[in-house]
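What you see is the complex with one protein chain gone and the rest in place.
In order of appearance the chains are A and B, and numbering begins at 1 in each one.
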Amino acid sequence: MSKSFSLGEIAAFLNAELRGDPETRISGLNTLLNAGSGELAFLANEKYASQLAGSSAEAVILSAKHSGTSIDSDGASGYSGAMLLLDNPYLGYAQISQWFDPAPAPVAGIHPSAVIDPSAQIGANVAIGPHVVVEADAIIGADAILGAGSTIGARSQLGEGARISANVSIYHDISIGSRAIVHSGAVIGADGFGFAPTGDGSWQKIYQIGGVVIGDDVEIGACSTIDRGALGDTRIGNGVIIDNHVQIAHNVVIGDNTAMAAYSAVAGSATIGRNCIFAGDACVVGHVDICDNVQIMARSLVTKSITEPGSFSAVMPLMETREWRKNAVRISQLDSMARRLKALEKK
Amino acid sequence: MSKSFSLGEIAAFLNAELRGDPETRISGLNTLLNAGSGELAFLANEKYASQLAGSSAEAVILSAKHSGTSIDSDGASGYSGAMLLLDNPYLGYAQISQWFDPAPAPVAGIHPSAVIDPSAQIGANVAIGPHVVVEADAIIGADAILGAGSTIGARSQLGEGARISANVSIYHDISIGSRAIVHSGAVIGADGFGFAPTGDGSWQKIYQIGGVVIGDDVEIGACSTIDRGALGDTRIGNGVIIDNHVQIAHNVVIGDNTAMAAYSAVAGSATIGRNCIFAGDACVVGHVDICDNVQIMARSLVTKSITEPGSFSAVMPLMETREWRKNAVRISQLDSMARRLKALEKK
Partner (left out) sequence: MSKSFSLGEIAAFLNAELRGDPETRISGLNTLLNAGSGELAFLANEKYASQLAGSSAEAVILSAKHSGTSIDSDGASGYSGAMLLLDNPYLGYAQISQWFDPAPAPVAGIHPSAVIDPSAQIGANVAIGPHVVVEADAIIGADAILGAGSTIGARSQLGEGARISANVSIYHDISIGSRAIVHSGAVIGADGFGFAPTGDGSWQKIYQIGGVVIGDDVEIGACSTIDRGALGDTRIGNGVIIDNHVQIAHNVVIGDNTAMAAYSAVAGSATIGRNCIFAGDACVVGHVDICDNVQIMARSLVTKSITEPGSFSAVMPLMETREWRKNAVRISQLDSMARRLKALEKK
């Protein structure tokens, strides 16, 4: 919390043009509205441009087109602080955000309460917290961090610099790439939901003998689940970002850089392309394919393959409940209405 | 399980009028239908009034309007047990329920397997279970209970009498008020889902440097997640009740006493008023505002701000699948149907 950096250092890291004193100290990030002395803000969205003049930020990351107005304005109405000019101020803010992250620095070493199988390979400079369990033949990459109570199953691998939060469960035979971030409560490699009907109404479990392979630079949110494959692996590409409560079923394939917001889910054996964006609760049924560059709007269910990039929706619009009652009942009459309309047109 | 109390004690605690022997022992609570000897039932819903006559309950909490009928009826058809009269029998049942809670009383003290940073401040009379982790500078209020395997991050605070179940993950810099109840698998303070596009299709993580501030008397269900703020805090008011699998994204604000059933969710930076009720799976997109006293029906998605109290819905009605198939296809023809209808009207 007491970290501080000079504007000069920040400008150099961001490769930004600095208008202001490079010796000025910056001790935090904040919004234009809330930033005060010693804090750095950013202007990334046109709709907040009017907040610039009144901002008390020590410095602001902004694009050239907003830099003139404030410099020109007088002290009463204009922004008079320092500026860092970038073509993409939002990206600049994102890039500098790690410098101000208050997350405690992990202490390298293995906590004495952790249970590490002697056959596991533990890389240099790892930080393994209390009550962690690492099973036989697991491989933990250098600089990895394992939060308290996390478990790494037999033969599983974590790439260099992976950050596993507290109480994460990783089953056996899972491979996770470098710099992965996995949040608490996430479960990777539980059994896919596979059962065969026996014929008498009961179910025969299909043991899930595949694994999970996750690329580099992936983030997985709290309480999200990625199931192991039935036969062969479930696969998550590089740079995929996954929010909380997401479900990836067995043998799903997710392409590089696809983003999935909370509760989005993909059922078994579906394949999702690269650079797709799933809004919250966007779900996909099993055994379909979605091509690259598809956006699925919030709460929409994809029930068949999508072969062309684009934006897709399936959301009931919100109404006051009394209006909804009147209209909803008509949905079950729609086919009849369509036929009657056609009949009238024929007359 | 062997707890018992006299009807007199119960009547005094509830401030109820007792009709019956104050020395009668009550050893459990049950429904009108299932209660037997030694058990206390309640009549709170008019539709169960007919069960009163046949109930074998030792005593019943009810309102004055139901007390006459049973007293007047004979032993064969009428309720002949003791009565506790209250204006709000359901509230009375709720208030007395804790007396019969079979949850084991926690043992005060710190289990030797817990790992408590020496800089943490631990209040009087806490009960810290096995394998708990409390990190540097955390503050645990008096009488708090920490279930097995829970983790409390650096500088986080728990108010007096907070009850944290097993395997809860609380990150660093989180503040939780007094008497909070947090169920297993909940995760508080994981990173909000914030990423900036880099321009080459990949994502730059935005480190989430805010925290979470939770008021007093809040309950948080199993596997629910409350993310830390990107800049500034995510805020949950006093008396908010949150069911299982709920998602509160970064920088959301939830007003006092709002209730959120399972899977309800609020996306980033939305603000929810006080005394709102979210039914199951009621969700809100990001950056909108919902005023006080709004009810959202089950599975409804709120896509814009709501400025007046009321009840809102967005649910597809259920049909037999074969009917649904015929009608659903018409939804994509609705705009055409509306235009054709208008054309016919003009003729």
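Rule of thumb we're sticking to: contacts are C-beta pairs under 8 Å (C-beta built on N, C-alpha and C of every residue); 3 or more make two chains touch, one makes a residue touch a chain.
On a predicted model such as this, the values are computed, not experimentally measured, just so you know.
Participant: Have a look at B:185, B:211 or B:232 and name the one touching the chain we're not showing.
Facilitator: Spelled out, the listed residue whose C-beta touches the missing chain is B:185.
Participant: Looking at A:90, A:171 or A:278, which residue reaches the missing chain?
Facilitator: Hidden-chain contact among the options goes to A:171.
Participant: Going by the contact rule already stated, which one of A:120, A:154 or A:291 would touch the omitted chain in the full complex?
Facilitator: Result: among the candidates, A:154 touches the missing chain.
Participant: In the whole complex, not just what's shown, which of B:12, B:136 or B:334 touches the removed chain?
Facilitator: B:334
Participant: Residues of chain B in contact with the chain that isn't shown?
Facilitator: 28-31, 34, 88, 90-91, 93-95, 97-98, 100-104, 111, 113, 129-131, 147-149, 165-167, 181, 183-185, 217, 219, 221-223, 239, 241, 243-245, 256-257, 259, 261-263, 274-275, 280-281, 298-299, 315-322, 324-325, 328-329, 331-335, 337-338, 341, 344-345
Participant: If the hidden chain were put back, which residues of chain A would touch it?
Facilitator: So the residues of chain A touching the missing chain come out as 113, 115, 131, 133, 135-136, 149, 151, 153-154, 167, 169, 171-173, 185-187, 190-191, 193-199, 201-209, 223, 225, 227, 231-232, 245, 247, 249, 263, 265, 267, 283, 285, 295, 297, 300-304, 310-317, 319, 323, 326-327, 329-331, 333-334, 337, 340-341, 344.
Simple rule for what comes next: only the chains that are shown with their structure count from here on.
Participant: What is the distance in Å between the mean C-alpha positions of chain A and chain B?
Facilitator: 26
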